[in-house]
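Missing here: one protein chain of the complex. Every other protein chain is in place.
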Amino acid sequence: MRYLPKSPAERQEMLAAIGVQSVEELFSTIPEAYRLKKPLNLPGPLSEPEVIEYFQARAAENSLGYASFLGAGVYNHLSSVITDTVLQRGEFLTSYTPYQAEISQGTLQAIFEFQTLMCQLTGQEVANASMYDGSTATTEAVLMAERLTGKRRVLVARSVHPEYREVLKTYAKNSGLSVEEIAYTAAGTANPKGLQSALRNDVCAVVVQSPNFFGAMEALSPLVETAHTWGALLVTAITEGVSLGVMKPPAEADIVAMEAQSFGLAPSYGGPFAGVIASKEKFVRQMPGRLAGQTVDLDGRRGFVLTLATREQHIRREKATSNICTNQALCALAATVHLTLLGKEGLREMAEQNLAKAQFALKELLTIPGVKRTFTAPFFNEFVVELPRSVKMVNAELLKEKIVGPFVLGSAYPELTKHALVCVTETTSRAEIERMVAAVRRALQQPL
Amino acid sequence: MAYPTEYRYTKEHEWIVVKGGVATIGITDYAQHELGDVVFVELPKAGAKLATGKIFGSVESVKAVSEIFAPASGDVVEANAALQDKPETLNSDPHGAGWLVKVKLTNPAELSSLLDAAAYEAFIAEKQKEASS
Partner (left out) sequence: MNDNIKKVLRHPTQSEGLIFERSSPGKRAFDLPPLDVPAADAAKALGEFHRGGGVEGFPEVSEIEVLRHFTRLSTWNYAIDLGMYPLGSCTMKYNPRVNEFVARLAGLATEHPYQPQELSQGCLKILQLLEKCLLEITGMDAVTLQPAAGAQGELTGILLIRAHHEKLGNPRKTVLIPDSAHGTNPATAIIAGYQVQNIKSSDEGQIDIAHLDQQVTGDVAALMLTNPSTLGIFEQRIAEIAKVLHAKGALLYMDGANMNALTGVTRPGDLGVDVMHLNLHKTFSTPHGGGGPGAGPVATKKFLEPYLPVPVLVEKEGGRLALDHHRKETIGRVRAFGGNFGVLVRALAYILAYGPGVRRATEDAVLNANYIRKRLEGVFDLPYTRPSMHEVVFSDALQRKHGVNTMDIAKRLIDYGFHPYTTAFPLIVPGALMIEPTESESKEECDLFIDAMKSIAREAETHPELVKTAPHTTRVQRLDEVAAARKPLLRWKPPGKKSETAD
């Protein structure tokens, strides 16, 4: 087998050195009754070309050749081939967690650069070296707020990504946290009155998202002020990081939980992605996840190490800030390379292109009779429209024209029955936008 | 380092000394030596209540965290703020400037059941013998 670097002769030599006749003897501690007598019933073995063929056949059974207007937490963005060139270097791809700092300086410095970029993007003082994804980062941010305040109620806006809220509830149930939802306004943002009436002295975190699930931007300052008067922390989630190229950073928030998928990570049917928690220096000892810190070696040379490890599971065990061990290091590296390639101007330009395309798409859609814009808050690259007929029906028609239509909001928000969440990024061409609008127009003209 | 004879000690390596109705608590030289370089100290605020035998804070080195157990009950009057900026003081002067908290004791009689300097020194000598055998 090509992955096993031993000849039969070498195996014999090694068995002899150990003092056994066959490798079977090395499994003697497994009771006879439980040792398998036959090989496992698995497909294969496949040669390399056959492996490739299998997956190419699967790839052909998906959505190649379709235009897409889906966002809802996962975004298509342009990226450079150089990101992959760097990622595929064996010293990055096949290296271990940088616990041995002297032979991991490449990884550690890259993490330090990642942490810096995340702070610059979010306006926060410190950021960790990534969590599994935005949804678990948001949950961990709430648990962090609980540790910091000692309180057990959580208020989360309904305009936060539905699956993020689900994950929070799964974790909260077992941590003794109670989670309540705050309604959204006609503008599409978290309802400050709803927040006011729900707040008491027992809330650890108020959770919002900006741009939120509807694509709308949340004004954070008034929410932060309100939360603080009641001793609660403001956690804000970000699912579309490219928005920060053109939006003010959420510096007023106490904790930011960001999904880094938009920074050069392929949608890949849902993962792997990379979540980030960014917050204030004074909270750093309650922050979960790895942290790379700058230091010096015995000769005074600058170097980097994993630090504040006493927060983590391998030391604190039961009292750890989280059970997380593996993070998303390679994904964070991809984001680092990607953002470095885009640079200050490239990210700004990309964000402005998103803005322009989304504005254009909305304008075109509104020329269709009966199509209405739903929320009034400013948006980035996603917005909600109401259609005169079922979104599911319209999407079915769009599919026939090889267009994957917008997200059906009714599936997550029962009160938004005829509403669609349309996402347009810099990767969507004008021609595709126009084709989509024409297809929607036709679909709505169909006899009932 | 000598163990001050006016202090009392616990088997968890805390020391306590009372002056003018206020008790000062710290960890011993043996403890700081076992921990290695201290990087962070977590202490309760003034007004917090200590209960004998219960954890009231922690001392961190790079690779380990050690809980600190209250040798007696009382109300915290002051925590050593200097340790926030210079945790290394715990290593260099554990019985003096590296004190952790000052406490108003609720039951000063509790101190009589603690070890005196000679008993504590014998205790750690035994521990060291076990470790090297």
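Which chain is which? They are A and B, in the order written, and residues in each are numbered from 1.
Assume contacts are C-beta pairs under 8 Å (C-beta built on N, C-alpha and C of every residue); 3 or more make two chains touch, one makes a residue touch a chain.
Keep in mind that this is a model prediction, so the values were computed, not measured.
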- Note on the structure: Residues of subunit B touching the missing chain are 37, 39-40, 60-62, 87-88
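As a convention for this text, only the chains that are shown with their structure count from here on.
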- Message: For a test of understanding, state which residues of subunit B touch subunit A in their complex under the given definition.
- Response: 39-40, 60-65
- Note on the structure: Per the touch rule, the subunit A residues reaching subunit B in their complex are 285, 309-310, 315-316, 319
